[in-house]
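Below: one structure, written as structure tokens.
A selection of the complex's chains, in situ.
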């Protein structure tokens, strides 16, 4: 079993968080799955992810006070494993968990994913629940000082065999439901203790082992970021995706910062090992957060975002409520020329970046193909120039100077090239991307 | 009501921690109170303090794994207030709490104190217990992200009126028992979050208010240290004592470091405001920690410690099991000449300190008295010289050069003085202390 085969290309799909926050229901999941199967699957989108607190009763009902209600009621089995809240996920009744919903998604030809928090429920520890297949109770494995600073649900697990048994029991359950993807939170960067930002290191390894033991190809995605650069090898060895940024939303400031993160993480991009730029906050978002809106990004910024995500080969998880997707956004998300670079052996490289512009490239030795993107980081129109000399310094293929013109994948306009040099005029925060080989 | 009157001189007494750790019983407390009343009260020792986890069942029984058993059974009332563990404190049965034990101590002419942890029991929060006199439950006031990193029992309280109500209910209970002193832990320096070492600031103010509301003169002592120098005014305004060091034990390294802490905190020493050097690990200690022993300090080091504590006017809390006190240690703790400086308007000042020696002084304007102490910081014999010129630079009274000799309060030997200059030969880590006015 080789975890790099579970996600040989960057996962693409939809995640409930940006629109629903903690309050997504089975009905919502199905509606989005329906839409994806019908309109988006053909472009490569296939994962449907139920994000945080699917086990919590009352989730989202006290939004003016808390994002996560402390010490609230949760659905949990006698082994301390969280189960779907039956009010929101009625098909989970009678101990069926996410089995029926996963089956629904699978029937659509899609894959099913869920969110989880590192650790064991605090409530299980206080109640001394016994871990499945062991005679060890949760209070023994729960580390009372290992908490998440932004979510009150769990205690981290100590580094001991019974903790592995707990994760094994969890993944066994998830595999039995048919889960294809887990997004584990409070683990990629454990914010709570600034001086110990990787305190769940052993838990990452345990989750990896538990997946292997489960016998099911379950993609392991780690949150939140920013991931720790010095742990790059550890992420690559045990996980499939790891968030390189804190929560990403529809603000230019955050998008600008993503160029820095992508610069840093470009070398780690490999089959089964995907530095993750987070969900795409496009279309309709924010309802669960009490501020439903169209994305605050301009269209140019959205093109910049998609261009960067695709060249960098970040996983693409749509944040929008799919059933409300407008035509422009649909086109944005399904640019086939651009999505092509998510596949195969494309390898990204930043060519340069400063406060005014950025230039990226990606190439595929198998396809004999090289693609270049130019970005305008300024608040106003700006001309970005690039040439074969710099492409050839960073790429694996040689681009000859003789090319006469290239075509922007967004506008489909030809851009003329002279002696290997190209000059592109871009609107504020805009991007162009073109195949040069 | 003026909290500075509760402890107009530094509190002196005995604390159960150094000998018993978490496992002290009612019988032990009484035995030590008996001893204190009989032999030590006349020297000013009057507080008998029950230290940490008097509410916990099984405390100390899993010492090879934990100091504090996580998620263990505790005695707690329906308002979420911890009560004495009945197995160890049988007189607390029938809801009488520490009332009978406090009465026993009071009858001996002594004062009674207890330890407490900042916050509300985790268990109370998970069980949604309702706070006395309110309709607010513990899960509302408990901050799930405010924990102690070394003890698993409590959650810190949010800054809201119901939290004040909880502390009010606690102090009301303690006052009803007859408590004279509380040592509140995880509050002076909140280690858990290195970047927020004073996260219980509002809780200190709440405790102060709760004491005032209780109508009883209850000394407020804050732990653990090192206290934060930039919060000196805050401690002085709301507390009576605050620990300026992390846990102090019988090691020269720690004693040496105390000179630095005392240097830093000398300016804050005032009636009702006592920077605290922690318990005196003398005599028999360490039983509850599984390493019962005589103190590791040499006799010279012990004299150095007592000299510093007394000149600095640190509270004096004996760590030894009193019933096992040997004669030499008894003499050490009851040097009346030295203890004199704990009283009245004595004000300490460090004169100088380097890696080889230190010189301190203290003076009383009321008594017209000035006392000087010299310390040998070296591992070998060392001669320390000091003179009227430096005393007069730091003191409030003027010492004339004409004095002919002074007498060491430890050895009772005369030390000759010439032209205002005195030269004292001291053994390794030793001290001498003498009245110069």
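Labels for the chains are A and B, by order of writing; each one numbers its residues from 1.
Keep in mind that, in the parts below, a contact is a pair of C-beta atoms (placed from the backbone, for glycine too) under 8 Å apart; a residue touches a chain by one contact, two chains touch by 3 or more.
Because the structure is a prediction, the values reported are computed rather than measured.
Enquirer: How many copies make up the whole complex, given 2 shown?
Expert: My count of identical chains over the entire file-defined complex is 4.
Quick note on the criterion: only the chains that are shown with their structure count from here on.
Enquirer: Which residues of chain B touch chain A in the complex?
Expert: Its residues touching chain A are 70-72, 122-123, 125-126, 128, 139, 142, 144-145, 147-150, 152, 192-195.
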